[in-house]
Every structure is written in C-alpha cells, then in structure tokens.
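Before anything else, here's the structure in question.
With one protein chain withheld, the remaining protein chains of the complex are depicted in position.
Chain naming follows the written order as A and B, and within any one chain the residues start at number 1.
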Amino acid sequence: MLKSLRSQLTTLWTILSHTFTRAETVQYPEQKPYLAPRYRGRIVLTRDPDGDERCVACNLCAVACPVDCIALQQDVREDGRWYPEFFRINFSRCILCGMCEEACPTNAIQLTPDFEMCEYDRNNMVYEKEHLLIDGPGKYPDYNFYRVSGLAISGKDKGEAQRELPPIDVKSLLP
Amino acid sequence: MATIRIDQQEYTVRDGDNLLQTCLSLGLDLPYFCWHPAMGSIGACRQCAVLQYQNEEDQRGRLVMGCMTPVSDGAIFSLQGDKAQRFRKTIVESLMLNHPHDCPVCAEGGECHLQDMTVMTGHRDRSYRGRKNTHRNQYLGPLIHHEMNRCITCYRCTRYYRDYAGGTDLAAMAAHDHIYFGRHEDGVLESEFAGNLVEVCPTGVFTDRQLVHQYTRKWDLQSAPSVCTACAVGCNIVVGERYGKVKRVHNRFNAEVNGYFLCDRGRFGAGFVNLESRLEFPALRRPDGRYDALDHHRALEHALRAMEAEKVAAVGSPRASVEANHLLRLLVGNARFYPGWSRGEQGAAIRAMELLRDTEATVPDLAQIETADAVLILGEDVTNTSPRVALSLRQAVRNRARDMAGELRLLPWQDAAIRNLAQDTRNPLHIAAVSNTRLDDVAASHTCLAPPDIARLGAAVLEELLPGEGQHFGDPTVDALAQQIARDLRQAKRPLIIAGAGYGNTTIMEMAAELAAALCHGGCEAMLSLCQGEANSMGLALLTGTGGARVHRLEDMIVQGDIDTLLVLENDVERRCSRRGFKLLRKHVKTLITLDSLDTATTSLSDLVLPTASFAESEGTLVNHAGRAQRYFPAFPPANERRPAWFWLLALAHERGIEATSRLHQFDEITRHCAASIPALAGITEAAPRSQFRAHGLRVPRQTHRYSGRTAMRAALSVHEPKQPQDEETPLAFSMEGSQRDTPGALLPYFWSPGWNSNQSLHRYQKAVGEPLRGGTAGSRLLYRQGHATLERAAMPGAFEPRENQWYLVPRHAIFGSDELSALSPPLRELTHPAWLEITPAAAQALQVIDGDGLIIENERLRGYRLEVRINPSLVAGCAAYSAGHAGTFGLLPGEWVTLQKDPDWQRREPAVIASDRGGVA
Partner (left out) sequence: MSPLATALFGLAVLAGAVGLAAILTWFERRLLGVWQDRYGPNRLGPLGILQVVADMLKLLTKHDWVPPFADRVVFVFAPTAIVVAMLLGFAVVPFGEHLYLLDLNIGLLFFLGMTSLAVYSVLLGGLASNNKYALLGGLRSAAQMVSYEVFMGLSLMGVVMLTGSFSLRDIVLAQQDLWFCIPQVLGLYVFLVAGIAESHRLPFDLPEAEHELTAGFHTEYGGMKFAMFMLGEYLGLILICCMITTVFFGGWLGPWLPGPVWFALKTSLLICFFVLLRAAIPRPRYDQLMSLGWKYMLPLSLFNLVLTGAIALWLRGA
C-alpha cells in the first residue's frame, strides 16, 4: 500500500515536472513533421530498375493483410511475366500495418511517408492499380525479381538469371 | 496389430504397414516426397528417414527410410532423434539445390508439398553458393504446364503416368544432374489421366495450364464439394471459385468411387461454367426472332400464361438433377413427362437400370472394380465413355502382381519389388469392341467384332460356362477365345463383366448380365458394371422406371399438334432427335419454354428461356452408373437472374397450384418428397446431410480461413460491403467462419491441415492413410443385390452380315467431345476434333477417299450428313463408326445401315493450329 502510494506520488511529481518541458508535437498543417522513409503511410506499387512493374500478383500481400483490404487478379503477359490484371486496395479499410510490404517477395508493394489521403467520399478511398503504380523502384533501387527467378521471360531465357547455369542439353552424352 | 514405440510413446498399429504410412495415420508429421498412398513406396527421395533402435539398450540407432520399413511388434523408432532430423534437413537442402526462386510466380505456391516439407524439416538458408542447373520446358498440351526447373526428381510423375495410368509418352530421361522428366519432344500428353500429374507432382513442375492464367491461390478459392457431371461415373470433385469464375476442379477423395484420381474430362471439363455465352437473364422471343431480357417475375408470368394452354408436355434431362426432373414431372404429370433421351438412349438406359436392379451380381463401385481378378469388357470403349473406369481397370489387372507378391510374403506397398516380380504378368482382361481401345496394352485378348457379334461372343462364353443348347459363335478362333475367356472367368474369385450403353445395343448388356448371373451361380463373387451415358442417366431411369413415356411418342404428338406448350429442362433436343424431328419441333409446338444454363440450339428456338444455374452454382442429386446417389453443392451463388432449375420449377409449380408441391419450399424438402414418392430413389436423402446439419454448431465454411480480399473484392463497385450471401439450402456457408472438423465426407469443401497446405493433407481427413474419410464416405447406394435374377437364356442373336455397299453405323465415343458440356470447356475444345466417320482401309479404297476427305451419309431416313473421313485399320469390316455426341452426327442412330459416297465439294481441313501451340514461355 505504502509502496504503491509512493509510486503514485512519484508519478504525480514526474508528470508535474513536465509543466516546464517543451511540447513534442508540432503545429501540423503549417509545420510538417519529418517522416522517415520507412514510415508506414500510403501504399504504392513500384517498378523494376528497368521500368516494368514489379508486382507478380502472387497474392501474398492479400493473404497477409489482416483486414483483407487488398484484392487482385493475376494474369500472364505475352512476354511471360506474371502481372496483376487488377490490383485494388480499399484504403477505407487499410490500417497501414505494413504486413503487405513484409510479405511481398518482389519488393513491389511499399508503404510511403504520406498519410494525407482524406476524402469526402469513401468510394474515392478505393485505389486501383493505376493509382498505386509509381514510376520508380521506391526503397529498393536495385532489386529485380526476374533476374533471380527461374521463370523465363522474353529477354531473359532459361539459365540467364543470376547464378544459373545454361540449360542442360538432355540429349548430350557428356557427364 | 503390433505395438511399436516412437519417441518414447507406445502405439498400437496395424501390422505390415510401412512406418511412414503408420506415422501419418497416427497424425505424426514425417516429411516424404516419393511415396504416394495409391502408388506405394520405392524409397527414392530419402526424405522420410527415421532412427530405428535394435533394442532398449541401443542408444545410437540407425537411419532407416520410413516408407521402406515395415512396422513389427516391439520395434523402437525415433522421428525427433537429432540424427534423423539433421538428415532430413540435409536431404531437403540437397533437393532444393537447383530449385529456382519461383514461388511467387508458381501456380503450386501455397499448396506445394515441397514448401510444406521444407518448413517441416526446418531448412531455411541455402548454404550452396554454386550456380543452379536449368532446363528448358516442354509444351505438353493445353492442359498441363511444364516447368522443369522446379523438379526435385522424386519420380512420382513417371511412376504415376507410366506405372499407374499406363501412359507411355512421359519418361525420365538422361541421368544424374541432367535428369529430365518429359516427352521425347513437345506435344500433347497422350494419357487421358495426365491431369492428375498436377496433384501428384509434389512441386510446381506440372501445373494446371488453365489456372496459370487468371490464377488464384488455393487459400483464395471458395470451394464446395461437388460431383463431376462429365460422365456417369460421378467422381467426387472440389470446385474452386473466385470472382464468380470456376477456377479449377480438384479431386475429392472418395474411397469407394474415384479415390485419388480423376480423368482429364472431369478435371478440365468444368470450363463451360465460365463461358460468355452462358444465359444470364430470362429471354422472351420477339416476333422478329430477337430476344428481350426479362426479370424473373415477368418471366414466370409469361411461362404461366403459356402453361395455361390445354396440352402441356415436358422433356426432362439425364444431365439435370433428380430433384429438377422430379419437379418437372410433378408439374406436367406423369403421362406428359418425357425423360429426354433419344430413341436409342432411352431403351439402353432403362434396360441397364433394370439389369442392375435385378442382377444377382455385385454392382461395383470403382474401388470394387479395382479388386477384380478377371475382366471381360463386352462392347464398351470405357476409356472414352466412362474414363475413370479405365484407370481402375488398369489397377485391377495388376492384382495378379499383388497375389504373386503375397505368395512371396512381399508387402503390398513394396512397389518396385512387386513390379520387378510381376513384369508383364497380369490378371486377364478380355475386350471385345468394334475397334482398338486404349486398354489393349494391358488386355489378355482384344477382339474387334461388330456389336451383334459381340453379343454372340457373350452368348458363346455363356455356353462355355453353362453348357446348354450348343450356341457357338461359329468362327473357330472366336470360339477358342470364348473358351479362354470362360476359363479365365471361371478361375477368378471376383470376375467382372463390363458392358454399357455405348453402342446402343441392349442385347450386349443382357448378355453381360446373364454372364454375371451364371458366374454367381458358379459360386464366385461376380460383378456386373454397365456404363451409362450421362451424369444422371441412372437417376432418370430410376425416376421414370420401366413404364416411362417413350420419346418417339413425343415426336408423334408433336407432329399431330398434340402439344401446345413444351417445357425442356436442361436438354439440347437437337442432340436427341433427327434433324427432321428438330425442325418439326419449332413448327408444331406453339410455345417452347427451355430451362438451360447454356445457349444451345434448343434455347435458340425457344419462345421463352429461363437461365438455370450450372452444377457449380446449384445443388442437386445425381445417381451414378452403379446406382450411387451423390449430392453436389454450389461453390458460389448464381449471378444475375440465374436460378437453380429446381427453383424455377418449384416457383412454376406453386403458381400452378400443384397440390403435391404446396408444402415444398426448400431443396431438402424436394429431395425428401422425391424419396418418399419414388421407392427406387428412397435412398437419395442419405446422399448428404440435410441443410440443418451443423458441425459443432456451425455451418461448413466454403472459404479457407486465409481467404483474402473480402473488403476489397467488391470495393470497385461500392465501398459499402454487403452482407455475405446466405445459403438456406445447404449446410455450407459462403464464409470463412465455421468448422471443418469432423465434417462428413459429402460436405468437405477443401483439404487443409496445419502444416499441410497441399492436397497431401488428405491423410489428416482419413481414418488411416488410404482409408475412407473420417466423416464417412459420400453418397448412398440405391441398388442392392436383390439376388433373384431369372436365368432366361436369351436366344443366340443373329450374326452380323456385312452388306455390299452399305455400312453398319456404330457410335465412336471420344473422351473430349462426346460429352455435351465438357466439350465446351475451352481447354478441351482445343483437344476436340470436328465430327468424323471412321471406315476401314478397304472401304476407303472402295470409296476412293483418304484421311481428311468428306463422305456423304445417306439412307431412307437420313439426308445431308457430311463427315470427315478417318481411316481406322482396326475397325470391323462392314461397319462405319461416327463420332458420337459431336455436332454433325446428331440424329445418326447406332445399328442403322447407310450408304456412303465421296463428297465432291468437301473442303479439306487445314491442320489446326491450336491456341496453346505457341509453345515456349507460359
């Protein structure tokens, strides 16, 4: 009892001493706070260093999303790349937790330090792929999934990815 | 029973099983790759290593392969032993050496056995720094996608494809690091069961080529237990849906029916559900022949007005559910209900039902077919009419190998040893057909005979079994063969006779039934299986019974103007009647109302079309060829104004004030009413639990617990989320909430278990590995052995006499193309050939045609049939085989004599380049 009384009095004193400390918050709309690059704000889809969309529509972000606010449909392009036919994030549901970014195996989906996305109409909070896709590689300027994956796409045949041997000739008798 | 110790825990297990099987049955996690419950053990992958101890004192133990180690009383094992765990981890690491970084772009990802096993063993970081081997992929046809880089060389594919399914064109090539699983060159896989490679391959080497486009992960599929509608076997399937489209069909284990495998017609034949040409709204024909879309209220009004006419009749359908046919019959009355078969089909279907109902022999499910030790196929091309039966027959002929192994006390799962022992020794399989069949490679004898002669062969065998009136075939080689067949059948413990409606010849079926009865009298456990045409042929036969209205009476009535309004239920009448009959239909029937899901020739003639839900969007009961009633459930709610056929018919019946239906409101009530009013169908209520069934107080969820995108899927339309669709008719829910524990087999929507994301999780649902599901086997048998067959020896049928310049028509079924709905599925459409006529080389020479030319087919009834020629050297002389069920051969009847002549105006078809022949990537 006495111990807890003492603890509470200490608490009171600590708080009281904050009368003379400066406010940590800033006057937001006039004064913008610094947001780190890894801040979890608006979600974007990034592009490979060579400018093609990174997302391969593997659905891992969608399944990682705790509020199920990501929906997409995969398809395959003529050149063999997997891509999302549509990619939709319902930001009126999104909690900006960043699980999608954690799950993304191609670094395509990234959270940005932008949180100013209020709308008067909730329907405007639904972002489609054209709203999400940006023109750069985001936080990972060098990563290119198809350079490490075994899938052949036009311009990168079998055996041309990083650390791959040329395709085996089955008919060869050499050891 | 044996008592063994695994990690200091005692278990009582079945003697003679292997340790891997035992562990999985006990619910222990032991990784494996090459073992498959249906294919046994070869010990190739080294993944299921465990420690075995000599005795209590042994502290070191030695590594043994679980799948190659029989359990015996007192054996001591350790799965958790350090050495074993390290070994298994290293094995996975070595298997993963060359595995590409593909999971995000792999159609197997999320249900990959390799992923599961890697996680299970704890392997995470690749310590190998060298470069990975790569391979070029092959084009394997429109069904299967090949991605050889991902292979871990477990050999399951070739073991399945060659040893189990009898394929020849997929093999392991080269050696060590160069090993390659594929064909000798690009091309469509020949086996009709190649689709199972998708499920057999533990990783993503063989994937569903259709699913690679518009791909959906397993966890995102909304699935429901369903029954394949592509033939009368009724394999159990799981239909997976996403965004209102059927994405894929997977096998649903049923110990008595399909077990672990499906045929390609079933697996890839559901694509018709997604067709753009599906009907979405009721349509009313305007005088100018175009159609107006209606809502369902107005559509019902129009239908009712038409039904107020005096003379109303209805045509049912052997591809519609028992319930829908029953309601239709209640709606128009028994006398004016026509089952919807063509002339030939009706007789064959009803006769087959009667024979099976009255036979003394066992009517086998597929699992029982696999136990047969001598088989006689009389005039049925099972690979093309009931494909899954053929796969079972390939297992049945291997029973000899297992018997031989038993004599040497080899255990039944020692696959390689048994194959080595048996080599080509098989149980006898005798086939009599009009030409070669796909089972000839495992047959002891194969004879090509015309259908009447096949019946005569049956009679000759019967004569050998029960010597009587001296009915011999007449031809010494055939008589010798009959003797051989009779000897084989008599020596067998479980002989099986297979016939069917395929050639439209009821005499063959009667002969088969008599043979089975004779064998039963001989004291063995004989089996009789009669293949049927369509998914619910048997159900419709049981519904109408022997005294159903005959279809030619319908034609007569139409011509006499005795029908004002005709209702057609899910049936394309064009396929069932002659061209002339089809034209008369439009001319003489005042109002034609059609209920169908697809736009067919019949719907295009109709005055009013009511769009029905396909099998993937509705519920119903089907009865398979062996009389097993099975229920299919909707995987997703029907869109727009589509409704299940029973829903339309019930609404019409209520409005018409049909007394019997006044108390019926829900699907279950219709099923119960049907069961109560038709004694032969009394068992259909047992096909699946009723809609009130709850597992642990909850419905069975159609969605997995990881189902994603729920709050975004519809957001493009409106950000306001509607309530989940409610399902009042079934015990399943369109939701991820609910319990999948202890779910009855008939309600299992998907297979998943913690740590087992792939379909290998199935063993967690089985009583023990390979045994029936814990929740009970789906379906209920309607036919029981009644055991009072009267052995009336039929008279010897007349011999087949080839005629000069006339040909005897026989139907030739094709696995892809003969079934109406599956042939419309986009991948199968690529494999379907346009209608053709097979003739012998001699006939071709006489008619001066070569492959690909056109022939005009005529007789007093038939006019204007032109078909492409195919020369078939194995065809019986005097016969011409037309491709059954293909557009262009509707109206041709089996057993007709026709004249043939070369079509001078025939345009030869260019060799078709099919869409997926692009080869190369994707």
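In this section, a contact is a pair of C-beta atoms (placed from the backbone, for glycine too) under 8 Å apart; a residue touches a chain by one contact, two chains touch by 3 or more.
In this text, all values refer to a predicted model and were calculated from it rather than measured experimentally.
Enquirer: Thinking of the complex as a whole, which visible chains are touched by the chain that is not shown?
Expert: Within the full complex, the chain not displayed touches A.
Enquirer: Where the complex has a chain not shown, which of A:A23, A:A36 or A:C118 is the residue touching it?
Expert: Considering all chains, including the one not shown, the answer is A:A23.
Enquirer: Write down which of A:L12, A:L35 or A:I95 is the residue touching the left-out chain.
Expert: Considering the complete complex, A:L12 is the one touching the chain left out.
Enquirer: Residue by residue, what part of chain A touches the chain that was omitted?
Expert: Looking at chain A, the ones touching the missing chain are residues 1, 8, 11-12, 14-16, 18-19, 21-25, 27.
In this text, only the chains that are shown with their structure count from here on.
Enquirer: Approximately how many whole Å separate the CA-defined centres of chain A and chain B?
Expert: Their C-alpha centroids are separated by 44 Å.
Enquirer: For a test of understanding, state which residues of chain A touch chain B in their complex under the given definition.
Expert: 56-60, 62-63, 65, 67-76, 79-80, 82, 85-86, 88-90, 92-93, 105-106, 122-123, 125-126, 128, 145, 148-154, 158-159, 161, 163-172, 175
Enquirer: Show which residues of chain B lie in contact with chain A when the two form their complex.
Expert: It is residues 100-105, 109-110, 130-137, 147, 149-150, 173-174, 176-178, 180, 212-217, 219-220, 243, 706-713, 715-716, 718-720, 920-922 of chain B that touch chain A.
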